[in-house]
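Worksheet for the structure shown next.
All protein chains but one are shown in place.
All chains are identified by letter, namely A, B and C, in their written order; residue positions are counted from 1 within each chain.
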Amino acid sequence: MNNLLILIQCKDKVGLVTDITRILALHKLNIIAMREFVDETENKFFTRIACSGIITDKLVLKQELIAVLPIEAKVNLVTKKEKNIAVLVTKEFHCLADLLVRAHFKTLGAVVKCVIGNHSTLQEFAEKMGVPFFYVAHENKSKADFEREMVQLLINYELDYIVLAKFMRILSPEFIQQYPNKIINIHHSFLPAFVGASPYRQAFERGVKIIGATAHFVTNNLDEGPIINQQTIHVNHTLNAKQMAIGGREIEKAVLSKALEQVLEDRVFISGNKTIVFE
Amino acid sequence: MNNLLILIQCKDKVGLVTDITRILALHKLNIIAMREFVDETENKFFTRIACSGIITDKLVLKQELIAVLPIEAKVNLVTKKEKNIAVLVTKEFHCLADLLVRAHFKTLGAVVKCVIGNHSTLQEFAEKMGVPFFYVAHENKSKADFEREMVQLLINYELDYIVLAKFMRILSPEFIQQYPNKIINIHHSFLPAFVGASPYRQAFERGVKIIGATAHFVTNNLDEGPIINQQTIHVNHTLNAKQMAIGGREIEKAVLSKALEQVLEDRVFISGNKTIVFE
Amino acid sequence: MNNLLILIQCKDKVGLVTDITRILALHKLNIIAMREFVDETENKFFTRIACSGIITDKLVLKQELIAVLPIEAKVNLVTKKEKNIAVLVTKEFHCLADLLVRAHFKTLGAVVKCVIGNHSTLQEFAEKMGVPFFYVAHENKSKADFEREMVQLLINYELDYIVLAKFMRILSPEFIQQYPNKIINIHHSFLPAFVGASPYRQAFERGVKIIGATAHFVTNNLDEGPIINQQTIHVNHTLNAKQMAIGGREIEKAVLSKALEQVLEDRVFISGNKTIVFE
Partner (left out) sequence: MNNLLILIQCKDKVGLVTDITRILALHKLNIIAMREFVDETENKFFTRIACSGIITDKLVLKQELIAVLPIEAKVNLVTKKEKNIAVLVTKEFHCLADLLVRAHFKTLGAVVKCVIGNHSTLQEFAEKMGVPFFYVAHENKSKADFEREMVQLLINYELDYIVLAKFMRILSPEFIQQYPNKIINIHHSFLPAFVGASPYRQAFERGVKIIGATAHFVTNNLDEGPIINQQTIHVNHTLNAKQMAIGGREIEKAVLSKALEQVLEDRVFISGNKTIVFE
């Protein structure tokens, strides 16, 4: 008996659920949990089906599903295996530490294969946690060279996702295009407010009464990729920008780890510049 | 073209989703949104399917569904119609006013057929909003007589639900049994804490840092029926019991109106002493 | 025995609290609650002192306080009286109804002297609640004329605040300057995100996972005045722009009524483009 996750994303048409579930029944797969969503604006269909049963031939099942689905359907059959991630950091510890502690105690749902830092600040901690840390300075070299160094490290691992855990360099489109839908960033504001540098400084100057954090996939446009998860907390006049940043750490790490959990459990579909998240 | 809501609650078995969706396909019903849940502890299956299509014979459809379901399945085919409710109150205005304002502007999802108060405090407001108000004093009579008076008013309406909107009398099992799974109460604490009288007084004396509200179905056991919705808000040492009660109004009315929305949209299943709420 | 609220806003200097409290002691005023804040960036001092005692001569007390404070100090001695507000609306009922219900049951902390609508949609409700409603259409006239009509109505009341309760017209600087720090708006987004028109449409298109509301004082720059209160709630992919707008109503009215409560209790100081809110 295996567990199988079936992820389908295609144009919508009448009868999709029936067609899909009929095929599963023929394969004697039992549906444990099923979520579906129709985006009526875009006429798109999404489903995530967890089933159990004896899966003799995944390829046959996939072909049978594709046969009843509209053309250009994306069908993904996932049998549970631990995913691999790399984490990029600068100096701030809180997001990285949160991920490494979870990984250490086997509750992250992924193995952290390596950490790359453009400062060496977090090297000691990563190594204490038993994770290889590579210090790749960004100084005195071109962005292209900086990124090439990172890529040469990253290609050593079969990575499912790259997590920017308060990595304070802007990645080039060339880098990003090598990892489509695979780079997840935590931005320290409730996007689309306060894009770019120093969001807490901007928040302080605007006099907002909430601060927040946003986890999103990284695309070519800075801070404009598909949002996975966001949260806000209340602040007041007594906090300056630095104190907001300290308070914001708590929500940054909470939002990042929640988003990562959702992604690693294959609950997140990307559709244009949005996400569908089956909770 | 009609919209049909199919609500099914039964013992779980392999292939239920497939069997159900196959029947819908045969009737050329298109699934717009489908939610299902398997309670593994109780081995129960629940589904809420919104579909569209030309429904020629609801009875035939229902019988075909029952034929493929385990015995004692509850199948409910709902074609949208506005539901009817009655509201029982005492003196506090906030929950009643919230419901009547929504009803007045046609956003409640139900018609408030009447309000019954054991005080006349809210009569003027209810009548301003165009809703009949009946003053049924509880004083100088037995509980049985008090409740009989109310029942004689309530039987004049085809009621789907009776809402206790800060109704401060305890109803007898005899009354409650006449309306199984139909009475919804708002309790002014985060149950199971602070059952019974004066929850804000109890909260103040315990020195809690949160207060809350709970909307639940009413069963024979006071404040122990299936919970539909709960929320809490932060409080601090500066609030006394009366100030907590004032602050608590906001959350009481929010929780009640949210729970009522969920119930009126047929998103809530009762299972033993719990609810399944498809959001 | 009276209650007196002392509000002071001035440049900071050493010993202010001591100097102020010494004067209060000389007048035999007992401090019930005191809040103070020093904005170190701006070198400003703010205090709100609630005291009780027999106040024989407010003017003398004020002069004595001014004598020990830095020049240009703002000193405000408030003896409790109910404040007066006017409410400007368009078509949406939820914020107005929330305010009028509170006013009706004497829990708003202000009298609503009149409602002005640029549509007549809410006239019936306002009048049911016993509040004069003036329909001032904006069509077929210049903005100057439209606003002049409103001003001619508003000058009939000694207004403390004008509340824009989903009033969907942009007011001119000329209008706003007549009511400095007196106009409070509810904007249906978490500012500074989604300024201007159709914030829910913008939120939907961006694919955010939270929506929000912001109550702020109105200045010449649209949606850029000092923020009083903000909140967000979670949304997901299943909601379209219209459904976000419906869900957003709950938070809009909650944020507006909370902000108004804070303002009406004289808990809010304006400092530049920010607020200090003593909760």
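One rule holds for everything that comes next: a contact is a pair of C-beta atoms (placed from the backbone, for glycine too) under 8 Å apart; a residue touches a chain by one contact, two chains touch by 3 or more.
All values reported here derive from a predicted model rather than from experimental measurement.
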{"item": "Option from B:Ile32, B:Val111 or B:Ala193 whose C-beta touches the chain left out", "value": "B:Ala193"}
{"item": "Residue of A:Lys128, A:Lys141 or A:Lys242 touching the missing chain in the full complex", "value": "A:Lys128"}
{"item": "Sole contact to the chain not displayed, among B:Lys28, B:Lys58 or B:Arg206", "value": "B:Arg206"}
{"item": "Touching residue (missing chain; options C:Leu24, C:Val89, C:Leu171 or C:Val218)", "value": "C:Leu24"}
{"item": "For chain B, the residues touching the chain missing from this view", "value": "37, 39-41, 190-194, 206-210, 212, 226-232, 236-238, 240, 273-277, 279"}
{"item": "Interface with the undisplayed chain - residues on chain C", "value": "14-18, 21-22, 24-25, 30-38"}
{"item": "Where the missing chain touches chain A, by residue", "value": "93-94, 97-98, 101, 104-105, 107, 125, 128-129, 246, 250, 254, 257"}
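In this text, only the chains that are shown with their structure count from here on.
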{"item": "Gap in Å, rounded to a whole number, between the CA centres of chain B and chain A", "value": "38"}
{"item": "Intercentroid distance (Cα basis), chain C paired with chain A, Å", "value": "40"}
{"item": "Residue numbers of chain A (touch at least two other chains)", "value": "37"}
